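The complex appears here without one of its protein chains, the remainder shown in place.
For clarity, chains are labelled A and B in written order, and residue numbers in each chain start from 1.
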Amino acid sequence: MRKKPSYQLMQGNEAAAEGALAAGVNFFAGYPITPSTEIAEILADRLPANGGKFIQMEDEIGSIAAIIGASIGGCKSLTATSGPGFSLMQENLGFACLAEVPLVIVNVMRGGPSTGMPTSPSQGDVMQSRWGTHGDHPIIVLSPASVEETFHYTIKAVNLAEKYRNPVIVLMDEVIGHMRARVSLPPWPMVERVNRVKPNMPPEWYNPYERQASGVAPMAAFGDGYRYHVTGLVHDAKGFPTANPNEARDNLRGLFAKIERGFREICLVDYEEMEDAEHAIVAYGCMVLSARSALEQLREAGHRVGLIKLGTLWPFPRFALERYLPQLKNIIVPELNLGQVYREVLRVNAGHANIEKINRINGTIITPEEIIKTVKGLIR
Amino acid sequence: MSTARKKSPAGAAGSGAKEHPRITIFHDWCKHCGICVAFCPKEVLAMDENRKVYPKFPENCIACHMCELRCPDFAINVAEVKK
Partner (left out) sequence: MISNSELVKKYFRYNKKFPHIWCPGCGIGTILGSMLRAIDDLELEKDDIAFVSGIGCTGRAPVYVDFNTLHTTHGRALPFATGLKLARPELKVIVATGDGDSTAIGGNHLIHACRRNIDITTIIFNNYIYGMTGGQYSPTTPHGDKAYTCKLGNIERPFNISALVEAAGATFVGRSTSYHTLQLKNIIKRAIQHKGFSVVEVITHCPTTYGRINRKGGAVEMLEWQKEVAVDREKAAKMSPEELEGKIVTGILLERELPEFCEQYDTIIEKAQSLDKG
């Protein structure tokens, strides 16, 4: 007889920390910043009890540097921050992309820009999570829309980072981070843990950036007997810096190829009541909560409206829209910013449907009623 | 396996002459900075008109290895001839 599920009341930030532990994260380096500090506090408490390590660094630049160092040392490492800290982390995030170092950054978005509204929600870092660091680079960004999903998406982020040897960002907003909800979480043994591919050839033959068929190169840890070089310079298969145009192209193109190959696995999307939908709400993060409530009421009123819930923001899951464009008249994109995912929806829509954005940047959320009013306005 | 380095062992121990250390200069690596020449305590080394280093008085070499310690490019080697 299946064990009765155990429920607990949990905060979003707490679910991120629990997800990290369940995924096998054993190194955290961070710096206190509202509204993400709970994650650091919980992991400072729980990591040593589970043989992991926690360090509070002098700033966010040091924090991401430390988790990169630890990952190169073989740890599954994670940090958590918010806007201002996320901005400080950008240069080393680029390093981790180019050096292909697995790590997870949990960014709990708050009112921006600058010091902004530290205790208020926003979704203003979406483009920063894609283009925050300089130069062309791949990135994976997941956006949980509930406390329970934050637990599962943090695990997914750790596993994707390990599998693709790439930084992954869990992009939360302050609503999800600070709200509490009843959750039923699987015990750790039930949680899937993916580990980076280790080299099995003798050390003399090991090239740290020689990609396998999967597009990802095996990654040895420093101290495992595979002495190799890691640099932020564009490099060849041996990891040595190169300015040779062909080697540079292969190095950089290779970064994207491995993500493109895993596109479908990386893109988490849910569809609700889209089968006969003529209008769709595209939402992510806390906006999914408002959208769902609006959807319910619109359906009761007989309107054929559906929800496309984006669990992955980058790479942008264009197929989720393309699939329904033929049947859609209107697409509504509610966001706590001035339209960021909206721009991607415009790009993919390419003129098919009418795209309507609902934006708010005053620190409060867009309510279901406002979404309903907009949808009804479009339908008439 | 050492990098392929064009060696020019100079002043090989002459037969009968007093055994003195074998000074080898790797001209592919030498950048003609003149440090070894300037700081050799016995002024064994010199530079020709092309600033190419060569052991001018190899017999004076006392194998103090100062030139090796100071060479920024690891381009000089002093091997004491084993009896």
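Following the convention adopted for this analysis, contacts are C-beta pairs under 8 Å (C-beta built on N, C-alpha and C of every residue); 3 or more make two chains touch, one makes a residue touch a chain.
Predicted model only: the values in this text are computed from it and were never measured.
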Can you say which of A:E91, A:E278 or A:E296 touches the chain missing from this structure? A:E91
Sort through A:I55, A:M117 or A:A181 and give me the one touching the missing partner chain. A:I55
Looking beyond the chains shown, say which of A:I67, A:V147 or A:V375 touches the absent one. A:I67
State which residues belonging to chain B touch the missing partner chain. 1-3, 5, 24, 28-35, 38-39, 65, 68-79
Would you write out the residues of chain A that touch the absent chain, in ascending order? 27, 29, 45, 48-49, 51, 53, 55, 57-59, 61-63, 65-75, 77, 91-92, 95, 221-223, 225, 227-233, 238, 240-241
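To be clear about the criterion, only the chains that are shown with their structure count from here on.
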In angstrom, rounded to a whole number, how far apart do the mean CA points of chain A and chain B lie? 59
